[in-house]
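Heads up, one of the protein chains got dropped from this complex, but the rest are sitting where they should.
Up next, chain A:
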Amino acid sequence: MKTAQEFRAGQVANINGSPWVIQKAEFNKSGRNAAVVKMKLKNLLTGAGTETVYRADDKLEPIILDRKEVTYSYFADPLYVFMDGEFNQYEIEKADLEGVMVFIEDGMTDVCEAVFYGEKVISVELPTTIVRQIAYTEPAVRGDTSGKVMKTARLNNGAELQVSAFCEIGDFIEIDTRTSEYKSRVKA
């Protein structure tokens, strides 16, 4: 069993005998050191979707599914296409990528993991840490090198996140895909 807060987008849980893929998971602190996780789920048997909330320490049974390393190849509206090392292509719908869509961009080289339910790819998981380039942000704040003062930055795919105030356009940054948060600035 795993706690709700340990589940990530793309993973599958057995809930009342049905496999549910977590399409999106949002963690929030509620009160008195407690927390909740809001999840967008899709039933892999019926295709039905639902939104749900768990206490962060609620226990869920994970389902271990087949996985294969893939890289993003191209977008063929409305499907995203990934390719494995043997040039097999796997198509996946945007809704099934919701939890990681903000990190998908043309030319990305991250080695991802496609998750299979039977023959079908039901999700793609990104590495825990990825590197992305800042396409736009306001000019760096002089004098602040602490990294504690934050500002908004836009990535090449249009996604926005908070980064340290000293980051500049063209900088490469590390992002934690579990929390979608900026980690640090890195050298290209």
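By definition in this document, a contact is a pair of C-beta atoms (placed from the backbone, for glycine too) under 8 Å apart; a residue touches a chain by one contact, two chains touch by 3 or more; residues count from 1.
FYI, contacts and distances are computed from a predicted model.
The unshown chain of the complex is recorded in UniProt as "Protein-arginine rhamnosyltransferase", chosen from "NADH-quinone oxidoreductase subunit L", "Fe-S cluster assembly ATPase SufC", "Protein-arginine rhamnosyltransferase" or "Amino acid ABC transporter ATP-binding protein".
Within the set A:G31, A:G47 or A:G107, the residue that contacts the chain not displayed is A:G31. Within the full complex, the residue among A:T50, A:T128, A:T152 or A:T179 touching the omitted chain is A:T50.
Taking the complete complex into account, residues 15-16, 20, 26, 28-34, 36, 38, 41, 50-55, 58 of chain A touch the chain not shown.
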